[in-house]
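What follows is an incomplete set of chains from the complex, kept in their original frame.
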């Protein structure tokens, strides 16, 4: 089973939150709000998209690259954790 | 006048396109599509958010940091163009 | 006068620190150290390069785009500060 199914509700919540942030960007643009305010909300969206990507990649590593049914060795599991740590620090 | 007002329609189109991409991520998650497909759409959203940020920053530089009413020197205009080029290469 | 001259010593210190980190990556590779150790040093270099870029861009905005001799308005100075804040959060 794919991790995007296992983690479906959490991922959907993240996507809906980002859609809400973008709705707020759209509203601010329509109401001709201050450009710095718009820029800060867009920057927050970008951070949230990065977090979403990191969460999906993390599941992809833990359930597809490392397949729990294939009985990964402790070394493989350690390597997967190291990889996830690097990607998370990168995508924050 | 703020550039987010001058460029309002173009910026709104970008925001709406990203909202559409996120709606597609949401649908794929709900329909339990392949995780790699989801990941690719999220990566495309991230690129589009970066493009939106670069467009807003470009306007911010050209209309607020450089204020056309203050008669910027040719050197200031060249410096602004260099800055925009660096930021665009960074945010692509 | 260019900011890369005004801030010359500070920028040179940053560059030398990064060169030192890369010398350590080179040594670790030659001595066949653990790959995760190498990866962490490379990630630290990347952070330091981002910091160097942000510092040069900040000077470029403050001395070239905004030219102090052209008597920037308070609005231009505020816009420059906002821009620098966005770029710094981006390049950290």
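Each chain carries a letter (A, B and C) given by its place in the written order, and its residues are counted from 1.
Please note the rule applied: a residue touches a chain if its C-beta (ideal position, glycine included) is under 8 Å from a C-beta of that chain, and two chains touch if they have at least 3 such contacts.
Just so you know, these numbers come straight off a predicted model, no measurement behind them.
Q: What is the total copy count for the complex if 3 chains are drawn?
A: When the whole complex is considered, it contains 4 copies.
Keep this in mind: only the chains that are shown with their structure count from here on.
Q: Please report how many Å separate the Cα centroid of subunit A from that of subunit B, as a whole number.
A: Inter-chain centre distance comes to 19 Å.
Q: Measure off the straight-line distance from the CA centroid of subunit A to the CA centroid of subunit C, and report it in whole Å.
A: 27
Q: Distance-wise, how many Å sit between the C-alpha centres of subunit B and subunit C, to the nearest whole number?
A: Roughly 23 Å, centre to centre.
Q: Mind pulling the subunit A residues that touch 2 or more other chains?
A: 36, 39, 43
Q: Within the complex, which stretch of subunit A touches subunit B?
A: Result: residues 2-5, 8, 11-12, 15-16, 18-19, 22-23, 25-26, 29-30, 32-36, 38-39, 42-43, 45-46, 49-50, 52-53, 56-57, 59-60, 64 of subunit A touch subunit B.
Q: Touching residues of subunit C toward subunit B in the complex: what are they?
A: Within the complex, subunit C touches subunit B at residues 57, 60-61, 64-67, 70, 72-73, 75-76, 79-80, 82-83, 86-87, 90-91.
Q: Hey, which residues of subunit C end up touching subunit A in the complex?
A: Listed in rising order, the residues of subunit C that touch subunit A are 36, 39-40, 43, 82, 86, 89-90.
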